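With one protein chain held back, the other chains of the complex are shown just where they sit.
Per-chain residue numbering starts at 1, and chain names A and B are given in the order in which the chains are listed.
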Amino acid sequence: MSEERELASALVAEIERTAAGINRPARIMEVCGTHTVELRRQGIHSLLPRGITLVSGPGCPVCVTPAGYVDNALMLAESGRAVIASFGDMLKVPGSSGRSLTSLSAGGRAKLVYSPTELIEIARKAGAPVVFLAVGFETTIPTVISVLQDARNRGIDNLYLYTAFKTVPPALRFLLANPEHGIDGFLLPGHVSVVIGADAYGFLEGPGGRPGVITGFEALDMLLGILLVLRQVRKGTHRVENAYPRAVRPGGNPLARGMMESMLEPRDETWRGLGVIPGAALGLRPALADRDAAKVFSLPPAADAEAPGCICARVVAGMAAPPQCPLFGTRCTPDDPVGPCMVSSEGTCAAYFRYGDGK
Amino acid sequence: MCLATPMRIEKLLEGGRAIVSQGNVKVEVNVSLLQKPKPGDHVIIHAGFAIETLSLVEAEERLALFRKLAELSGETGGA
Partner (left out) sequence: MKEGALIRLEHGSGGALSRDLVESVIHPFFRSESYPELSDASPVEAGSDFLMTTDGYVVDPPFFPGGDIGGLSVWGTCNDLAVCGAKPICVSLALVLEEGFAVADLKKVLQSAAAAAREADTRIVTGDTKVVPRGRGGGIFVTTAGLGRRVFSGVLSPSRIREGDSVIISAPLGAHGLTVLAARESLPVAGTLRSDMAFLYPPVSLLFPLEESLRFLRDATRGGIAAVLNEAAHGAAWGIRIAEAEIPVSEEVRTVADLLGLNPLEIANEGVFVAVVDAQAETAALQALRGHPLGRTARCVGHVSLENPGTVLMTTRIGGTRRVDFPRGLLLPRIC
């Protein structure tokens, strides 16, 4: 047996011992979409004792972007007013017509990027405005705005951001404000925390708070995170713990935070299915209005619409599990998705469908 | 999209970029979000950027913690 497997077994044994001492089922929310996927991909669900439920949260940026955003992007590209550039997932999300941007990639009107750094060359060669679908949480946000800054410094003035940046701490507050939330503890997103710092979650230690453990993404990291949350649930404490100290510092990444502070400001935007969460989005400051696609191209506010029967909204809030959706696995599959929870590689429905229940 | 890959800085380049490597694989990434990057640093790469330097001290401690836990688990007979 490999050392990793041995250590994993020991952690699982500890989890079982701790869970046995909690005399009710425990619901732990994995905030981050990457955790949702990694927990299943590593087979951790199959190792946890009954009585521990892992609930997915709203940390899938594509899943929480309203359908109207895609409609606006499609309109921009199809009208010829701009070339769209985007990370892969967003290209696949259907808008309210059921069409996605992938249909435009062959014609060169929608380009896939693996890194925002590719935007410089794309903008240089495009001969047209390039609008980047700037969707992401705090892990990704600094990488995007850094490139925007770089473009401006180089005199490249045809690169715009259509922002749908979201932030985690306000979203967690919002979830906790609902008295029916039923969450006993949080696995906090490791790489978002790398940027914003362990100190960003102080509110979890206040009234109405819950234990939160900043967790990494390797199998042992995630098992440790679950164990530490359970220990607190058992003790009835609600503290923030950093179980990923090799990457997460109390103050996060100062350069990234500084850049976000100087270029972005909080906004009130719609989170798909959750409605408007005050201050939980970030948009370009007025000084950068000339790069703000929504302003420059007069884009209407992104309407929030669910396809009939789709309960993605409840899934991202941790209120429902994918198998409870009438469309799951029948009308809605990764090959023919209805909602973003199935489209996104980090969507909860996609993770359930692809990796199964582990039993 | 929170996945980040750990790699090692091989060489700093101009313009806030660097070559990072893992085994045989070398990638050019942006290191402008790091405060004082230097060759030999272990960093995590997300979307073509190094977003943080990894602390090897903490990494060692983590491994030690796990091993200790495994030892104790073994002593109490596991589950």
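A few notes on this one:
Methods note: a contact is a pair of C-beta atoms (placed from the backbone, for glycine too) under 8 Å apart; a residue touches a chain by one contact, two chains touch by 3 or more.
Small disclaimer: the values here were computed from a predicted structure and weren't measured.
Across the entire complex, the residue among A:V83, A:L175 or A:A219 in touch with the chain not shown is A:A219.
For the chain left out of this panel, the touching residue among A:S46, A:S79, A:N178 or A:S262 is A:S46.
Across the interface with the omitted chain, chain B contributes residues 3, 5, 7, 22-29, 45, 48. Where chain A meets the missing chain, the touching residues are 2, 4-5, 8-9, 40-47, 88, 92, 102, 106, 114, 219-220, 223, 333-335, 345, 353-356, 358-359.
Following the convention adopted for this analysis, only the chains that are shown with their structure count from here on.
The distance from the centre of chain A to the centre of chain B, with each centre set as the mean of the Cα atoms, comes to 22 Å. Those residues of chain A that touch chain B in the complex are listed here as 6-7, 9-14, 16-17, 32-35, 38, 59, 61, 87, 89, 114-118, 136-137, 139-140, 142-143, 146, 189-192, 194-195, 217, 220, 224, 245-249, 253-256, 259, 346. Those residues of chain B that touch chain A in the complex are listed here as 1-4, 30, 32-35, 44, 46-49, 51-52, 54-56, 58-59, 61-62, 66-67, 69-70, 72-74, 78-79.
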